[in-house]
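Here is the structure we will look at.
All protein chains but one are shown at their positions in the complex.
Now for chain A:
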Amino acid sequence: CSVLSPWLCVTVPCPQRSGSKHTSTPADNYYLARRRTLQVVVSSLLTEAGFESAEKAAVETLTEMLQSYISEIGRSAKSYCEHTARTQPTLSDIVVTLVEMGFNVETLPAYAKRSQRMVITAPPVTNQPVTPKALTAGQNKPHPSHIPGHFPEFPDPHTYIKTPTYREPVSDYQVLREKAASQRRDVERALTRFMAKTGETQSLFKDDVSTFPLIAARPFTVPYLTALLPSELEMQQMEETDSSEQDDQTDTENLPLHMSTDDSGPEKENASVLQQNTSLSGSRNGEENMIDNPYLRPVKKPKIRRKK
C-alpha cells in the first residue's frame, strides 16, 4: 500500500515535549481535553493492532497526524461543498475528499465490522462559570444587535462603569472674593516677614526682638533724590534712543556725582544709586559697596552695545 497522499508530502517534525504553560484559559483546557482524548484513541488503536507499549514520541506523532487528518477532511469537504454553491456538506463531498486524499473508500465497511472495538467516553462538557446570585450587582447590559446570541453575556456593570471622583469647583462670587482677599493678605504678610528676616529690623518692644519685627525705616538724607533721578529702565531707554549724543550721558553722569558731593557722606542708598548709574555705562566706581545679601543686590543688567 504505497499510496502517496499529496497533502502529506511534507516533513513532519517529531513533536517534542511542549514547554510548560503557567496559565491556561478555558479555551486551552477545552483544546487539551480533546487532545488527550485523541491520544487515548490512538493508544486504543495501537492496542488493537497488537502493540503492548509505545514510545511517547510515536504516540504524539500519531495524535498529531490524526488531528491533522480530521481537520483536513473537514476543510476539504467544505471546499468541495462550496465549490458547487452549497453550504451543507453531503456524503458525496466527503467521499470525493477521501478519494482525493488517497483513502480507499471500498475498504471502509469491512473495517467497520472488525471484531475488537473499543469505545472511548467523550470528554466532559464544562459550563461557563456563573457568578452566584449573591455576588451579582446590577443588571447586565443586553447584547447589541450585531452580537449573536450564543456569545457570552456582558459582565456585571460594576466592572466597567466609571464614576469621577472630583467635585465641581466653587464658583460662588462671595466665596471667590473672600478667597482672593485672604490670599493677598497672606502674600503681603509673607513678603514683609521675609524682608524683616533678611534685612534690618526695628522692634517695638525692648527685650523681644523677634516677635513682631518691623522693617527698619532708614530715612534718606536727600529724600527727593529718588524722585529726581530717572530709574534704571528710563536710563536704558535714554541710552538706546540718543546713541550719538555723548553729552547727554555725561550730563546724566555728572548730575548724581555733583549731588553726592553735596552730601555729608555717601550713604548706602546713594552709593547704590550711583553704582546703578555708572554700571550702565559699563564702568564701576572705586567706592563699590557690595551688599552681602544676594537678594538685595542691585540687578545686574547685561552690557548693552550702543549703536553708533
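As a working rule, a contact is a pair of C-beta atoms (placed from the backbone, for glycine too) under 8 Å apart; a residue touches a chain by one contact, two chains touch by 3 or more; residues count from 1.
The rule is short, and it goes like this: contacts and distances are computed from a predicted model.
Of "Serine palmitoyltransferase small subunit B", "TAF10 factor", "Aldehyde dehydrogenase" or "Calcineurin-like EF-hand protein 1", only "TAF10 factor" is the UniProt protein name of the chain excluded from the display.
Within the full complex, the residue among A:S53, A:T159, A:T241 or A:N293 touching the omitted chain is A:S53.
For the chain missing from the display, the contacting residue among A:M65, A:A190 or A:L228 is A:M65, taking the whole complex into account. Within the complete assembly, residues 1-6, 8-14, 16-17, 30, 34, 37-38, 41-42, 44-46, 48-55, 57-59, 61-62, 65-67, 69-75, 77-78, 88-89, 91-92, 94-95, 98, 103, 105-109, 111-112, 117-123, 125 of chain A touch the chain that is not shown.
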